[in-house]
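Removed: one protein chain of the complex. Kept in place: all other protein chains.
Think of it as A and B in the order they're written, each chain with its own count starting at 1.
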Amino acid sequence: MILNRDLVIIGAGPSGLCAAKMAAEAGQKVLLIDRNPQLGGQLIKQTHMFFGSEKQYAKTRGFDIAKKLIDDVKKYPDLVEIWDNSTVVGLYSDKVLTVLTGETYRKVQAKAIIVATGASEKVLAFENNDLPGIYGAGAVQTLMNVYGVKPGEKIVMVGSGNIGLIVSYQLMQAGVKVLAVIEAAKVIGGYKVHASKLRRLGVDIITSCTIKKAIGKDKVEKIVTVRLNEKWEEIPGTEKEYEVDAVCIAVGLSPLTNLLAMIGCELKYVGELGGLVPVLSKDYETTIEGVYACGDASGIEEASSAMVEGYITGLVAAKKLGKVHPQYDELMVDLRKQLDILRSGPFGEKIRKGLAKLEGVKEVC
Amino acid sequence: MLNQYGYPSPEQVKSKFPSLEILVKPKAIVECYEKIPCNPCSTSCPFKAITIGEDINNTPVVDFDKCTGCGICVYSCPGLAITVCEVLEDKVRFKIPYEFLPIPKQGELWHAVNRKGEVIGEAYIEKVTLTPRQDKTQLVQVLVDKELLYEFVTIRSQDYE
Partner (left out) sequence: MMRIKEHPILDFSKERKIISFTFNGQEVYGYEGDTIASALSALGVKEFSVSIKHKRPRGFYCAIGNCSSCHMIVDGVPNVKTCITLLKEGMKVETQTNKGELYDLK
């Protein structure tokens, strides 16, 4: 037996929630599916205040933004149907989805699909990198901020992008000692205000440094770091040992595109966007008509951009199905402007380069 | 220095402070050295003393004539990069953001810490405020020795190992 739905949104993180809200505002019926017990994606574990402008909830703590976005969607109980604890296990080119909720297996025929499945943490290759106690930084955030469990007492953070810096600060807030943040590049990757907060706490940030190996019998007990030269080669004799009971790896995110690969839309490898990303039109449509992608699944960026992309995609998908939002034109202009501003600074350079590569256009400036 | 170690150079720090004549009244010191898309300091200021403009990547500029040192920007900055500074006769009064436990209490003596995380002296806790609007970021008012004007940035509990 196959269930019929109009617009199916896979993923109820910031991007999926915003897409659902906008589509519902336009009068479009939505089925919102998420594999987690809670909605909100990665927002639910963010305890820090967000950046961006007021339109993207700047100054609001991540988990409060999640609450707001979920409330926005729940304002339309007749239009938005929510399936949580539900994993989309199959996505087919005729727009059929197969969904597993516990032991219940359902098949859905959709008219339009938005894939907002977000991203997953990259892994780093080093000796014994599979020892228990070595976590992705996002995992540590989830453990601490969602479940209230400390991952350890003494940690080293590998990676100084925003995630590495923010999670280090949150570890200190939870009473966990961060011995050092190490970064393979010569400079700190994330916002310097995050780095400055850590330095005030006495946390050492060491650049041109990477993790060489982890040591331990059934779990990590020590790590060895080593300094790198300009060619990213290990400098012999610069090894340093740290006694730890946990290690966080924060070396970047990769878009979760397995469902998009399954449905057969065109994917392209763009390093600046985090890996394999779908080829999209300006309206976030993939090469399969009626299938859209937005948020980190379409390219790694910030939550602020994920939200704006979600709003745009929700508007576009609803319009495709015949429900045009009363303020469609004004909203589209404003939303695209918001994205441009978010991407126009020095931190946006990588995204702009990546997006240009995706469109096959050479970066002009 | 900022990009490699995470703390600004002394010159960068001094560039954010107005003259000592202006600092006889409390003023906001906005230590935002990098262009990132962010503007809550500007939108939160009730006196429109902080300007960023339409391109929210611009670094904020403080108009010290308009700034009253109220401290709203201190807990509005997502990067916790703002403090309020007031120069007294032989002490300096700072209002800083604080998001850790234990929460400082009025009358206590805490360590005064610099931007590298080193203890440089003592900080006397004058007042601690937390309103619902501050959303869990404490606003701590402290007194430190005048010579620590460009060094002091935060406090640390004397029990901290």
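Here is the rule we use: a contact is a pair of C-beta atoms (placed from the backbone, for glycine too) under 8 Å apart; a residue touches a chain by one contact, two chains touch by 3 or more.
Predicted, not measured: the structure shown is a model, and the values here were computed from it.
Visitor: If the hidden chain were put back, which of A:P77, A:P132, A:P326 or A:P346 would touch it?
Guide: Looking across A:P77, A:P132, A:P326 or A:P346, the contact with the absent chain belongs to A:P132.
Visitor: Of A:N145, A:T257, A:S304 or A:Q338, which residue touches the hidden chain?
Guide: Of the candidates A:N145, A:T257, A:S304 or A:Q338, A:N145 is in touch with the missing chain.
Visitor: Going by the touch rule given at the top, which residues of chain A touch the chain that is not shown?
Guide: On the chain A side, contact with the omitted chain comes from 35-37, 42, 47, 61, 85, 87, 103, 120-121, 123, 130-136, 138-140, 142-152, 173-175, 218-219, 256.
Visitor: List the residues of chain B that touch the chain left out of this view.
Guide: Against the left-out chain, chain B lists 99-101, 103, 136.
Simple rule for what comes next: only the chains that are shown with their structure count from here on.
Visitor: Quick check: how many Å separate the C-alpha centres of chain A and chain B?
Guide: 31
Visitor: Can you name the residues of chain B that touch chain A in the complex?
Guide: 2-8, 31-40, 43-44, 54-57, 76-81, 99-101, 113, 115-118, 135-137, 153-154, 156
Visitor: Report the residues of chain A in contact with chain B in the complex, numbered from low to high.
Guide: Residue list for chain A touching chain B: 48-54, 58-61, 64, 172-173, 175, 186-188, 191-203, 205, 207, 304, 341-348.
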